[in-house]
Structures are given as C-alpha cells and as structure tokens.
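The next block holds one structure in the form of structure tokens; read it before the comments.
Yeah, one chain of the complex is gone here, protein chain that is, but the others are all in their spots.
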Amino acid sequence: MTAVLLLSCPDQRGVVAATAEFIAAHDGNIVHAEQHVDPGADGSGAVFFQRVEFELEGFGLDRDEIVDAFAPIAQRLGMHVDLRFSDVPTPTAIMASKQPHCLYDLLTRWRSGELPMDLRVIVSNHPDHAAFAAHMGVPYLHLPVTPDTKAEQEVALLAALDEHGVELVVMARYMQILGDRFVAARPIINIHHSFLPAFVGANPYRQAYDRGVKLIGATAHYATADLDEGPIIEQDTVHVTHRDDVQRLTARGRDLETIVLARAVRAHLEHRVLVHGRKTVVFS
Amino acid sequence: MTAVLLLSCPDQRGVVAATAEFIAAHDGNIVHAEQHVDPGADGSGAVFFQRVEFELEGFGLDRDEIVDAFAPIAQRLGMHVDLRFSDVPTPTAIMASKQPHCLYDLLTRWRSGELPMDLRVIVSNHPDHAAFAAHMGVPYLHLPVTPDTKAEQEVALLAALDEHGVELVVMARYMQILGDRFVAARPIINIHHSFLPAFVGANPYRQAYDRGVKLIGATAHYATADLDEGPIIEQDTVHVTHRDDVQRLTARGRDLETIVLARAVRAHLEHRVLVHGRKTVVFS
Amino acid sequence: MTAVLLLSCPDQRGVVAATAEFIAAHDGNIVHAEQHVDPGADGSGAVFFQRVEFELEGFGLDRDEIVDAFAPIAQRLGMHVDLRFSDVPTPTAIMASKQPHCLYDLLTRWRSGELPMDLRVIVSNHPDHAAFAAHMGVPYLHLPVTPDTKAEQEVALLAALDEHGVELVVMARYMQILGDRFVAARPIINIHHSFLPAFVGANPYRQAYDRGVKLIGATAHYATADLDEGPIIEQDTVHVTHRDDVQRLTARGRDLETIVLARAVRAHLEHRVLVHGRKTVVFS
Partner (left out) sequence: MTAVLLLSCPDQRGVVAATAEFIAAHDGNIVHAEQHVDPGADGSGAVFFQRVEFELEGFGLDRDEIVDAFAPIAQRLGMHVDLRFSDVPTPTAIMASKQPHCLYDLLTRWRSGELPMDLRVIVSNHPDHAAFAAHMGVPYLHLPVTPDTKAEQEVALLAALDEHGVELVVMARYMQILGDRFVAARPIINIHHSFLPAFVGANPYRQAYDRGVKLIGATAHYATADLDEGPIIEQDTVHVTHRDDVQRLTARGRDLETIVLARAVRAHLEHRVLVHGRKTVVFS
C-alpha cells in the first residue's frame, strides 16, 4: 500500500528537497518520484509539478495526519496538494449510449483487476446494456433523453451521481451534450473519435473520409464547457487507406477508441494526471 | 524492365478482363495488378482505378506501339491511360529553404538507389546547400526571394524547371508560398509538418504545443492553389509528452517529415499514386 | 452478396486474364481483385496467388454451378481453388483457458457484427466463462484436463468440434498443448504473446523482462505440430520501458494480444489469407 502526493506550485529552489525531506523525516520510502517544470507562457511564471509515491508501511504518520503535517511546507511554497491512497479506488460512473465497445472494454478491464476503480453505476440513455451490467453485477441506470426531457434528465443524472458518491465520470461514447453544471461538478473523461483538434464535432469518420486522410485517430480528454476543447490526456492514430470507407473507418476506429480511453482512465485512476490550464501533465 | 499502366474510368463490368486480355494477347506477363473502386459521392457514379505492371521482355509490342494498340479499349471504356516504364525515371527538381533535413535525406536515398528519380536540379531561396549539392553532383540554383522580387523569382523558377525538363517538383521544406501558375504547371509534392487537417498554416509545432496534443504528425500532399488542402499521399504521427517544448517537438518532427516525404515521393516515382478529386489512391 | 475465389497455381502467362474472362463471360462484376507472385526458393518455381471477389447479383451461374464451370480453367492452369460466399459465415469454435481478455474481445466483436463468424461453441478447460457464454447465448463446453485425462479430453474435444460442424478453431489464450491429430483436422489460429520467433515457449513476458527488451509483441499464427512455428498471419509490438515489470508487461500485452488475434481472425473469416509453406499471403 502506498500514498501518492500530487503537487503543483510556482517553480522555486528547494521544492524537491522540501518534500523529500518531509518523507525521509517520517521514515518514508519513496517508490516513485517524477517532476516537471512548465516554463509558462506570456509572462506567467514557471510552474512545478510533482508526483511522489511512498510506502505507507513503516511511515511515521497515520493516513489522516499526513495532510496536516505537510501543511506548513505546502503553505510556505504555495503548493496545491492532492493526497491519494493506492488501496482506495476512485468512485466512478461510466456513461454510454448505444455503442457497446468502450463500455464492455472498460468493464472487462475492471473485472480483470487492470483498472483500480470503485465502479458505482453505469448510466445510459438506452436500455441496451442492462443485461450485461447485471451479469457484471453493476447497477444500471437507464435515463432516456428526448429534446423535451433533456434538462430534467440532467438533474436526475446529477442526483444519481451524487447519491452514488461518484468522483469520476467516464463517458464511454456517451453521445449527448451535457450542460455546464454537469461539466463543472467533477472530472469527466470523454473519448472523441478523431485526433483532435482535427474533425471536431459530429461524424468525425465521415469528415475523415471526405478529406481523404491516411490515418484516423482517437482522443481522450477531460470534458469542458467548450466541446472537444478540454485538456487532452491521451491520443493515438492508425493508418488507413483509400480502401477504407466510412464503415471500415468506424470499425477500425473502435479499437483505437477503446484503447485510448482505457489508457486515459488508467492514468487518472493511478493518480498520474495533473491538469494545467488546457493541457495535462501525464506522469509515466 | 516493366511497363506500368495507370488506368481510371467509370466502373463497369468487364473492365478487369479487357486489360488482362490485352496483355495476355501480346504474351505479356503481369507482375503486379491492383484495383480499387471508389463508390463516388452525391450521385456521381463509381470510378474504377487500376495499376497493372507487366514485363517488357517477351511482350509482343514495342514501347511506342502500346498506347496506340490499347487505344480502342481505352476509348470503349472511357479510360484515362498513363503509361510509364520502370527504366525511365521521372525528371525531378527538389526545392528547399534553410532547413536541410528533408533535402539531405532525399539526396542520400537517391544516391543509394532507393528513389528512382532523374534528379535534374536543386532550387533554393538560400545559398546554404550549394556545397552539398556540388558534393552530390547536382546543379544548384540559388533564387533569392524578397517581397519585391517574388513575382520575378517565380518566373525565373518556372523557366528553369522548363529548361531542365522537370516533370515532378518536390518541396522539401520550401517555405515560400507559390502562385497558381506554378501550382498548375506540374505535380508538386509538399511536406507539411502537422497531421492535416489539424494545424494548417504557419508554425504547426507551436500550435501543437499550445493545444497540448499528445502526438505530432507530418503530411505529404500534392500542392494545390488552396494551401494545405491538396490530396494527401502519406501521413504519420509520433507520440509526444508534456516534456516536449516547441524546440523538442520540432526536433522530433524532423524525423517524421523526412520519412513521410520520402515515402510519398517513392510512391509517386514508382507510379503507385492516382489522384481522384481531393483524394489519392495509393497502391501498395 | 459476393463470391470469393482464392486461387493459387504455378505462375504463368495469362492467368489473370483467364479468371477475369471467366467472370466477365458470366456477366460478373469484380469488386476486389488482388494478386501476388512468390518468387519461390531453392529452385522451386514461382507461385501465383489471387483473391477475386465478385457480385453474385446478376451473375450468370448459380452458386453450386460455379466450381464446375471454372474447373476446366483450374485444371489447365494447375490451380488450387477455394470458393466462399460472403453470406455464409465460417462455423467456428473458440477455445480459452482462464484468461478472459481475448475471448471476451472476440465475443464483443462478433456480437457487434464486426466478425463474420458462425460461432458454434466455446470450449474451455475451466468453468470460468460459462456465465458470460450463457449471457451471449453461445454453447459452452467445459472439458477439464489433467495429465491423466489429456488423451481422453482431446478425443472428446475433436468429437465436439465434429458434432458442431466446426471449420475454424480460434485459440484465444488456450494454454494446453494439442496433439498432431487435433492440429491436422482443421485450421487453428493461435495467439502467442511475443513477437515470434523471439521468446518461443512458456512465459514470454518473463523472458522479455529478463532480456531487457524495449518492446513487447504478439503474434497470431496458424498452429502446426511444431509449437510456435506455424505460418504467421499478424504481428504487432508496443514500446515498454525499464519501469515495466513482468506484471505490467503482461497487462500491456493483453491489449496487443486481443487486437492482433482479432485482426488475424477477421482476415481469415473474410477469406483474405492463403497459406504458402510456412508463410502466409494476407490480402488487404
């Protein structure tokens, strides 16, 4: 069992030493440490980011004492601190529409132990995946949407996520646009089926076909109020040829979508992602 | 030694048989045949594309008799016919600005026999590569450009290409925008340092850095009057991370640019590319 | 609906024309044709391979007349002929041991219509996947193996495959070695979790870790009596680093295994694979 500190602050001398000393002073053993300095842009100063993971066994502080004990250092350096424990998986909801590939893939990975998430509920605007959710033993919330009920559905959705104590939402090809209140409530990871910023919006495989590109892509990003403009976590592409019509592009893209989304979700669940403006720092 | 027929026509029954019979009737041996049917869009009909390569040894017609002998078939089927010979490399000019990587890479490949081109001249708006061109034994034409001399320079450039009998222009990171007359004169392969259609225009690595993408790309395409909108021949991408600043993106991108451009140039020189509207068919 | 001819014969003049003429003579419309000539080795002659796909609608012969009508041509040219129809999916069995990822992935693709297979039965030496098979509506045959019952189990297995009319076996991480009789009975596609020929045999991820490689791979191949020596259909690799211990290599490899196996199975089911000695021709 380990603790993970995700830290960010204005870049300054001694910042690496301060945290390392704190952990050493309490007999901690660091198993992973990685840092990054973003130079900043347009006169804003450089920002320091760090992920430090240390063993809880033998550590001189109880879990609930760590934040308070670290507070003087954090205050002095102007640090934003996020503390996580490897044995406390993040309460998560997965949302999907009709297409099953990303949803099924995440469930299979979760079941095999590959994704450390505390999966609380699956939400869909379609009833299609209820039997599979039952087979997997996960509550399934069917919330249909029509243009008339959109606002209501979002209220019900937010209430359900609150009720289930959800801290992370994964949109596994959920095809409804969500309101600002929803986007602001908690981190949402979305998968878009193109290499953003190309082919923003609807039907990216059709757009890709019409443009005659020689590769297609997928992008996992945090959802923000501006559609497809949120911080990118993970992207990948695959070669295609003139033989690939829209249907074949769609089929080939499915593999990309599932893998890119799974990588991004895993990075988030392993507390390896820090957001910086509209960019991310993803530690290895 | 082989002959290559590049054919396109409205899709219709018997079109494969007609060409195969013609070659068989003259004792030809087909060493490579590949076809593609584009379904067409918006009511335009399906279009058939084919590349047929056959041995000249033992073929019953002389080189200069083939087009005439094939004409009745071509006429009946409404075919566009392009006939090439593997031992007649395409007269080519390479254009470059200050950056050497694509130019040097093409020259090295040409020298090693990997690119079947008849390299007639290197043109640059800078004098930097003259010594290397001399070392390689290729004429070097230094045509400086200023805002005032742009029109004149283009006239001189076109005259030089005509004089050298150039049939293909490769823009190996040539950073000047060219006029419609130049673009219309002969095929031009350009390399753009992004995965088009993302990051059109200037400074794509800066654009990529500002957007926080997790991969960068390169695109080789035929130049058209609309900048960066021409038919794409080849694209590729490579993963990058938050550690890669604009300078490192630029360095990593150089490898992509050279390889993507070289692949596209080779495909063209091997007569494997057919243009269809704003798309390409690239046979393997 | 289309028919697919998979052809192979000694390379000779007129072979492309003969087939094209046959199809044209019966008013067939070729929608895809691809060919390959293997130069042969050690004095064996060149071999011609072709895949021709044509529309059944409007074709002048009934399905069961095609082989007979084509027989004179096949005989004259010494052709091996395999005729398939796009609306007759191949009767298939999937075999798996404890690990679910390849099995679940194939089932998800099959359910979504991506894999044109007539899935007759799932066979496993473990009971673990019975509930999921039931959920998917596929018969599940649990055939436990012990060293003492190995021979018996294989007899039961062969009988079950015969009874279900199985023409293709997919070993989706089935970890038992099978006898020569089993291997000879019908095509078997196996997935090996390394880039063959590296890391043959047991525990390839452990072998990869011990060697300190910077990439891991997966290989889908036809099973033969010589373990891991059969004709390769598809391979891929992914980068790894010094941070990846055996457990992480195994986790990262799972994605590769599922995708590489799925690609190979799809190629086979779409009748795009021809075996030539210990190699394959895989048309696009």
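The chains carry the letters A, B and C, assigned in the order they are written, with residues numbered from 1 in each.
Assume a contact is a pair of C-beta atoms (placed from the backbone, for glycine too) under 8 Å apart; a residue touches a chain by one contact, two chains touch by 3 or more.
Remember, it's a predicted structure, so these values are computed and weren't measured experimentally.
Chemist: If the hidden chain were put back, which of A:I23, A:L61 or A:V273 would touch it?
Modeler: Among A:I23, A:L61 or A:V273, only A:I23 touches the chain that is not shown.
Chemist: With the full complex in mind, choose from B:V67, B:L83, B:M175 or B:I259 the residue touching the hidden chain.
Modeler: B:I259
Chemist: Suppose we count only contacts with the excluded chain; which residues of chain B make the list?
Modeler: Counting over the whole complex, chain B touches the hidden chain at residues 100-101, 104-105, 108, 111-112, 114, 131-132, 135, 241, 243, 251, 254-255, 259, 262, 284.
Chemist: Would you write out the residues of chain C that touch the absent chain, in ascending order?
Modeler: Here the touching residues of chain C are 36, 38-39, 41, 195-199, 210-215, 217, 231-237, 239, 241-243, 245, 278-282.
Chemist: Quickly run down the residues of chain A that touch the omitted chain.
Modeler: Residues 13-14, 16-18, 20-21, 23-24, 27-35, 37, 284 of chain A touch the chain absent from view.
By our rule, only the chains that are shown with their structure count from here on.
Chemist: Taking each chain's centre as the mean of its C-alpha atoms, give the chain farthest from chain B.
Modeler: When every chain centre is compared against chain B, the largest gap points to A.
Chemist: In steps of 5 degrees, what rotation angle do you get fitting chain B onto chain C on the CA atoms?
Modeler: 180
Chemist: If you average the Cα atoms of chain A and of chain C to get two centres, how far apart are those centres in Å?
Modeler: Chain centres of chain A and chain C, defined by C-alpha means, are spaced 36 Å apart.
Chemist: Multi-chain contacts only, two chains or more: what residues does chain A have there?
Modeler: Counting only residues that touch two or more other chains, chain A contributes 241, 243.
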